[in-house]
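One structure coming up, written as structure tokens, with questions to follow.
Only one protein chain is missing; all other protein chains are in place.
Moving on to chain A:
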Amino acid sequence: MARVLVGVKRVIDYAVKIRVKPDKTGVVTEGVKHSMNPFDEIAVEEAIRLREKKQASEVVAVTCGPTQNQETLRTALAMGADRGIHVEVQGKDYESMTPLHVSKILAKLAEQEKADLIILGKQAIDGDCNQTAQMTASILDWAQGTFASEIKLEDSKMTVIREIDGGLETVELKMPAVVSADLRLNEPRYATLPNIMKAKKKKVAKTSPADLGVDMKSSIEVLEVVDPPEREAGIKVESVEQLVGKLKDGGVI
């Protein structure tokens, strides 16, 4: 049975309206509702299902970030993960953290925890990078199955059905492997109250990038963050004649 590592990221809730900070250095996060990245919820759900099918022995949830990230870990535990690991990253290090840093951290943890399978969300809804799963696999030199809409684990072989532009692609991976979860992989369960209670007693270990030998120096500097240009309002015309007139004026016809 596989030991599964699942990465969970704390992001601004998808339903919240994003506002850019007046100094253009980023978006407003103070006092804004945060929750687990939706694709990571799908990853956690898939890992738990593997354990319920007795194909995984243990599900370990991992998060990289400041103290508030513990909420995100608790959610994963409430969904059914067995234990959590909080990699503490604060302040400037957190602001400049990129998928490359996270991949190095996850790779180190995978070795330490003797994981056989890493399931991640395909991308985070704030960065939209879609890089962590691929980079992690590369660092570990593991097989990868990205944009998974279905996975099947049999002995040490994994079949992944991937969502690609032309349709669906089926690949076979030799374990150990990294999988990134796409939207249609599953519908995450709600954390039930009995499980939320149980989660309070589950173990959460703390560590840091330094403990894992990962350098948080970044080679990327954010210059500015701005709103996209405002969409101009359209106008309503009163008749077909007016419409034709406007189209002619615009040189369209």
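The rule is short, and it goes like this: a contact is a pair of C-beta atoms (placed from the backbone, for glycine too) under 8 Å apart; a residue touches a chain by one contact, two chains touch by 3 or more; residues count from 1.
Convention: contacts and distances are computed from a predicted model.
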{"item": "Undepicted complex member, UniProt protein name, chosen from \"DNA primase\", \"MMS19 nucleotide excision repair protein\", \"RecQ-mediated genome instability protein 1\" or \"D-2-hydroxyglutarate dehydrogenase, mitochondrial\"", "value": "\"D-2-hydroxyglutarate dehydrogenase, mitochondrial\""}
{"item": "Candidates A:M1, A:V27, A:I164 or A:M197 - the one touching the absent chain", "value": "A:M197"}
{"item": "Touching residues on chain A - with respect to the absent chain", "value": "13-16, 31, 33, 35, 38, 187, 189-194, 196-197, 238"}
